[in-house]
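A single protein chain has been omitted from the complex, and every remaining protein chain is retained in its original position.
Moving on, here comes subunit A:
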């Protein structure tokens, strides 16, 4: 095993769930890293130079080499630091299943969740209906494809777990504090997903990475107002 000291830097943003995914992956693998908080309205030279195509966070820099796009970064981390936990299963078919649901969350679910959080009135009502359907698909899929899922410790954390906790970890905040009347994730409608999240939250490394709700709530409220204003002006 390589003992050479490597330098790992993560350029991230505290409220970004994509940034959070990488943070959790690094922590769960015990990889020491330096964190650079990016102000997205005033990006560092380094970010712009090392991710010229997208200029986005998260950006991982490993011994000077940049890796961009959260999913690409997570695969890179798993393939470079082969210690436990492995983020993807050994079996090719199981890997394909994990990738399928990660894709579903990334493409179908985050989009509609964003719409629910940042729309109002009729548009929001419509998005809520769409969101309920997509969460049902996710719930049924997770139940069917991962029937024996248990989280006993860090070794049980893989790619799908990271995506789930980073994307949905703050779901109670949305419901309780943002005045969203319905909860999309709850023990009645989405018990598998709900319990999966609760189990992950028991882990110390996950608790330590949690975004504090007293910071997240005003941020989301401000962001929501900004997007509603933009939509009104359009």
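Keep this in mind: a residue touches a chain if its C-beta (ideal position, glycine included) is under 8 Å from a C-beta of that chain, and two chains touch if they have at least 3 such contacts; residues count from 1.
Here is the rule we use: contacts and distances are computed from a predicted model.
Out of "glutathione transferase", "serine C-palmitoyltransferase", "Response regulatory domain-containing protein" or "AP complex subunit beta", which one is the UniProt protein name for the chain not included here?
The record names the chain that does not appear here as "glutathione transferase".
Identify the residue among A:75, A:156 or A:210 that touches the chain left out of the display.
Result: among the candidates, A:75 touches the missing chain.
Please pick, from A:49, A:103 or A:221, the residue that touches the omitted chain in the full complex.
Final answer for the missing-chain contact: A:103.
Which subunit A residues would touch the chain omitted from the figure, given the whole complex?
Residues 53, 62, 65, 67-69, 71-73, 75-76, 79-80, 92-93, 95-96, 99-100, 103-104, 137, 141 of subunit A touch the chain absent from view.
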